[in-house]
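All protein chains but one are shown in place.
A and B are the chain letters, set down in written order, and residue numbers restart from 1 in every chain.
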Amino acid sequence: MDDATIQTGSNMNTDSHTAPLGGDPLDEGRVGINGLQTKGVHVWFNKHHVLEDISLDFPANSVTGLIGPSGCGKSTFLRVLNRMHEFIPGAAMAGEVFLDGKEIYAPGVDVTAMRLKVGMVFQKPNPFPSMTIGQNVLAGLKLANIKVKDKDSLLEECLTRAGLWKEVKDRLKTSGGSLSGGQQQRLCIARALAVKPDVLLMDEPCSALDPASTLKVEETVVQLSSDMTIVIVTHNMQQAARVSDHCAFFLSDGGPGVIVEADRTSVIFSTPSDPRTADYVQGRFG
Amino acid sequence: MTTSTASLVTPRRPWVNRRDVFKELIPTLVISGALAAVIVNFTGLAGPLGSYVAFVFAYLSVSFLFGMRHDKVKAIDKVMTTLVCAGFFTAFIPWVSILFTVFKRGASAIYWGYFSSDMSVTSGDDELNMGGLSHAIVGSGIILLIASLIAIPFGIITAVYITEIKGRLSGLVRVMVQSMSGVPSIVAGLFVFTVMVTGKGFSAISGAVALSILMLPTVARTAEEVLKLIPEDLRTSAYALGATQTATTFRIVLPAARAGLVTASMLGVARVGGETAPLIMTSFYLANFSTDFSGHPLASLPMYIYQNFTNGTDLALSRAWGGAAVLLSLIFIIFTIARLASGRAKG
Partner (left out) sequence: MQTTAPERRQITSVSRPSDKAFQGVVTTGALSAFVVLALIAGFLFLRSTEVFRIFGFDFITTSKWDSGSVDDGRAPQFGVAAMLLGSVIVATMAMIFALPFVMGTSLFLEYYISRRIRFVLVSILDLMAAIPSIIYGLWGYLVLMPYASHWAASINKYLGWIPIFAVDRANFDASPFVASLVLCLMILPIASSVTREVYSRAPQDQITAAYALGASRWGAIRAVVLPFGLSGLVGGMLLGLGRALGETIAVLLTLNLVFAVKFQVLASAGGNVASLIASKFGEAGPLELKALMAAGLVLFMLTLLVNFGAALVVSRAARSTK
């Protein structure tokens, strides 16, 4: 039974899906062009082992949700994907992360260029207050010294894709801090989009927002997934069910976090293989 | 997921690649060194300072060029990193020079009798194995003691007003303390000169009063910070037991803050111990050892230095450096003890 009903409002093209581990055997081995994969990733903070043997495929042009109770290392794992984890003192890792077939932790990799390809949106909206709305969107270009011929059309494109254009098109020159929480978060999405990433990482992007803004952001996420890979960490199971095509369930029993099960969202929510997954999605804990 | 995989895997830091850093760093250093030598040869820059400047300039250019191999953003980042680091180190060069000079040149004036003789029979340009600064040390001690007796109680009282009584004038008091810390030392000296010295002559007390004006803000500010650190629960439980505000303050709060208040006092002393300008106009100078704090001038370490400086001869200047070495050592010791005590009090 195809549970397309659970994922309402999405217009994904289901043919380019690649099933992660434990998925449809017919799709085995096919990795998208803009694929993101991890193999055997472990994460430590000093001696503290926080993530164990995380191997995931993130199919192109889809949304993968990382779900699980808080404290399992989902956000930490997200930061491993764009090499933001190394900023934390005492951070260490093992394993490999492949972007477009290339390992991002290999020696000699241009980290700042890599971060242009893997964008990130954070839990708390953080537009730069010293810049206007327009400057905020184009900030990534300025920081990376990327020259763009037509700034205005890029501005409009990014803000439209983020679902914010209509609301701010007349006040692009006002300060970035003058918007509401939901608008600020969409501004951050537009800012991340301006450098044309292949992957967008989102760390609980709606947890600080009201329900109306949350809905708008979720619509944006689904629309964006038509041409980029999105990985979204969320506490909210219903949100994962609404927004994601695939899900990975993280769990920690006091030790390092592990992946209990990873599959299509429809499978995770209706017929999960692992009893712990069933318990979580049915709200028995978490 | 089994634990057997975990035992086979070791944590790594793949983003730390020292090899790559050295691959770029060593050629940059070498080429900068060569370029600096060329610059020094062809311009007027000379000596260690000139070579340093030439090297910084060369390093900036070379690292920029190396950075351009990747892209402009990285090149600018390298240049700014160099500028920031160079800015920091250049600022430290004068201080290193000061410490070095003070102790090196001061050492020549110090001999076994330096701390037990005064300058009553020796003149500034006599040989360095005569005379000493006992009068200056004792004089400074007396002046600072009297200044502390004035400034410390008032400073602590001011802090107590702000944190314990929390009166309506607290804001005004803080602004006043802040303004008082901005009074130029010469103005404090001038004020005490008008009030206490004209007609009566120099005295140690007037010097102490001038110093206390400069000392009070430091003591008050530090004491306020220290008292704020005392948790409110302490006071609340005392009041709940029926204690008066007086008893709470004197028996609970102040004893709890004892170490911090000592720190505040010591910082105040360190702050004014080296002040010269107010003393020029109030306690002036006396070449004899004395403990008489009123009626006539009294020596002090800063004034000892100043007098020998104005003397101007080489031997007198050596004495000035000797005094500087003693003064600096004492101030550093007091300052360090104060900081260590405050560290232990907080943590």
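The criterion applied here is as follows: a contact is a pair of C-beta atoms (placed from the backbone, for glycine too) under 8 Å apart; a residue touches a chain by one contact, two chains touch by 3 or more.
Keep in mind it's a predicted model, so treat the numbers as computed, not measured.
From the set B:179, B:236 or B:313, the residue in touch with the chain omitted from the display is B:179, counting the whole complex. The chain that is not drawn here is touched, among residues B:49, B:65, B:149 or B:241, by B:49.
Here one chain is not drawn; of A:119, A:257 or A:272, the residue touching it is A:119.
Interface note: of A:106, A:143 or A:212, the residue touching the hidden chain in the full complex is A:143.
Not every partner is drawn; the one left out touches chain A at residues 82, 84, 87, 89, 112-113, 115-116, 119-120, 122, 124, 126, 128-131, 139-140, 142-144, 188, 191-192, 195.
The omitted chain makes contact with chain B at the following residues, 44, 49, 73-74, 76-77, 80-81, 83-88, 90-91, 94-95, 97-98, 101-102, 153-154, 157-158, 160-162, 164-165, 167, 169, 172-173, 175-188, 190-191, 193-195, 198, 213, 216-217, 220, 244-246, 249, 270-271, 273-277, 280-281, 302, 305-306, 309, 317, 320-321, 324, 327-328, 331-332, 335-336, 339.
Keep in mind that, in the parts below, only the chains that are shown with their structure count from here on.
Mean C-alpha positions place chain A and chain B at a centre distance of 51 Å. Contacts from chain B toward chain A in the complex involve residues 1, 5-6, 9-15, 17, 19-20, 70-74. In the complex of the two chains, the chain A residues touching chain B come out as 40, 42, 44, 49, 52-53, 83, 86, 91-95, 105-108, 110-112, 143-145, 256, 258-259.
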